[in-house]
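The structure that follows is given in the form of structure tokens.
And then subunit A:
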Amino acid sequence: MQPEQQLANETNPAALHPNWQHDDHLINLLARNAREYPDRIAMRERDQGIWQEYTWAEYLDQVLCFAAGLEARGVGEEDNILVIGDNRPALYFGMLGAVALRAVPSPAYPDTTPDEVADQLRREGIRFAMAEDQEQVDKLLQIRESYPELELVIYDDPRGLAGKEPSGVAAFRDIAAEGRKRLEGDASLRESLTGRATVHDVAVLLHSSGTTGAPKGIPLKHGHILAGVRNAAAAGYFDQGEIHMAYLPLAWVGDFIFSVGAAIALQFSVNIPERQETALHDLREIAPTLYFSSPRAWSNMLTRIQVGIDESTGFKRWLYNRFMPFAVELERRRLNGEAPSSGERIWRALGEILVYGPIKDQLGLGRVQRPYTAGEAIGEEVFLFFRALGLNLRQFYGQTENCALCAAQDPDTLKLHTVGKAFPGVEVRISDDGEIIMRGDNVFDGYYNKPESTAETLQDGWLHTGDAGYLEEDGQIVVLGRVSEVVYTAAGERFIPTYVENHLKFSQYIKDVCVVGEGRDHLTAIVCIDIDAVGHWAEENGVPYTSYADLSQKSEVYDRLQGVITHVNTKLPEGLQIRRFVNLHKEFDPDDGEVTRTRKLRRNVIDKHYAPIIEALYDGRTEIEYEARITYETGESGVLRRHLAIRDLPAAGNK
Partner candidate 1 sequence: MFYRLSGVHHTRYETARRLWPVPTDRWQVWILLALAVAAPLYMSDLYLSSYMLPWLVWSAAALSLTLLMGIAGQLHFGFAAVMAIGAYSSIHIVRAGWPFEIALIGAGLTAAFIGCLFGAAALRVKGLYLVMATLAMQYLVDWVIINVPAISGGAQATLQTPDVTFLFVPMQSDAALYYGALLWAVIVTLLVLNIKRTSFGRALVAVRDKDYAASIIGVNSFKYKLLAFFTSSFLGGVSGAVLAFCYYQAVTPEQFGFNVSIQLVAMVLVGGLGSVIGAYLGAGFVLLAPIFLTNVVAYAAIQGWLSVSTNLLAHIPLMAYGALIIGFLLFEPLGLAKIYDNIRKYFLVWPFRHSRS
Partner candidate 2 sequence: MAYFLELLINGALTGLMYSLTALGIVLIYKSAGVPNLAQGAMVMIGAYAIWMLASMAGLPLYLAIALAAAAMFGFGLLAERLLLRKMVGQPIIMIVMLTLGLEIFLRGLGPGLLGASPKSLDLGIPLTPVIVGDVFINRDYLVGGIVAMILVGLSLLFFRTRLGTKLRAVSDDHVSSWSVGISVERAVGISWGLAGISAVAAGALWGSVQGVDWTLSTLLFPAVAVVILGGLDSIIGVLVAGLIVGILGSVIPGYVDPIVGGGTRDVVTSLIILFTIMIRPHGIFGREDIERV
């Protein structure tokens, strides 16, 4: 058997969560769904060209058969089971089957390397695995050569495997069939399997992203998940019977919470696309009511729409240009608390028929009531665009440690720069050193076998998120960035350069920007314009230019950027507004070491390269002659002499 999980402050599980009811767990809720809504569709998968449906009764049946089969193969309490592959009904059934046996599914991303999978198996003492297809089975068989403890690999897709399984490999359907025999032979087994789990059992073992060091296992119990889901539902974040698209990886916390936790607690229908490539097409066929996508994906979607409109026919483009900017402006004003006039309402309704509705329909978002985004900041332009379309797009906030369900924007009090208020049942505070901390029944009880990490993260029941932020007067949470990135101005104002930079970079005209100000009186910025966007703008506005350097120093360009930065300044506290900026004559270049290949700033290099410019930004000069070192493709380096203008910005009233 496995070593007992060492949870830092666990003595008696029930004492830790006095509100939890013993039999309030996923399997019981699943059984309730099967009882009360036996014929309602619980899951759909597009397979073989049509949507194969599973009702709640079939769902439960599959889960119990598989559980019975799994038990016969020796799986028991607290066995960890690897789950690897793309979203498939069988993998969901399999995870719940394991859960029914009080075993713990431990999902991994499908593209995880064999070494990383092997690490996970060792760390968690895994003996059983569920894999999607031959590719994953092959990966596991390769690992088994050096990790013989892997007893059984269960696969779903029979292609290339059926009928010639190596020893220790079995089909999902065979295990389920064995289980069905057991269930038929033993009338009480069905009930027993439904009732074994408890609210205090770990329902899933997820993992931190592990950018530094080995990933940490994050066990989430039935109680955590259900508490999180119910808190969120109480805040109007979920509704009963949502139609949900399960297209994000199984191993991501959101998928387990949405596709399993919330889906079972609130009777969602969970829809699984045929393949990753067909996800967009399948999305439109399903038209979900609940839709989550990353800020980047929303932004890509916006780009696709704009490209589509650009190449559309004249009349359609004309209509779009009549209605879309209008709606964006209307939404902007609405967020500022201005109600639209009745004329505007009528115009908007017309636009819904002519433009907004059709676009939403084309995207498959025609029925979405609750579209969400999270993970990183979303650009104002993107955010406003989709809200203007009539999608109630909202950001939410959470970590794997709190079931990703902590706070979300509220439609009535929505402010772009916040992530909204904490859900009922979740307490959020700012610690003395400016860190966002929280507690509630959805907050986990500690890392898997990592008491030190647990002790760092959970202090007196408060989860330390590692995010710096503050609470606004109405309790809305503003997330600034990671605590580790916090710096201070001379006046002691705390700020995170990345936060400011991200807001600046939401403008299409700014490709890169470096905000300076640590230990200074105020903030300044070194801006690299986006040559495509600014060049396009220059052409449209009749500003002639010859090169990047030339364009960057045009006073018209400075004026344009001044507008952008002033706008961002309105959202920043007075002491953290950018007072001066300079347009750099070149882009930050990974070859010069100024940014990484993934375009993350290397501040120390920039500080060194541009020390004279930074000095000039703080000594009041209005221009600086600067010798820039550049590296040519041949490897030689040269020097470029430039006059760079420096622009002062007035203080902006903030909101």
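In picking the candidates, the idea was that all candidates are chains of the complex that A comes from, given by their letters.
We take it that a residue touches a chain if its C-beta (ideal position, glycine included) is under 8 Å from a C-beta of that chain, and two chains touch if they have at least 3 such contacts; residues count from 1.
Computed from a predicted structure; not experimentally measured.
Asks: Which one of these touches subunit A in the complex: 1 or 2?
Replies: That would be candidate 1, which touches subunit A.
Asks: Spell out the residues on subunit A that touch candidate 1 in their complex, using ranges where they run on.
Replies: The contact residues of subunit A facing candidate 1 are 44, 46, 49-53, 280-281, 283-287, 304, 308-309, 311-313, 316, 319-320, 353-355, 357-367.
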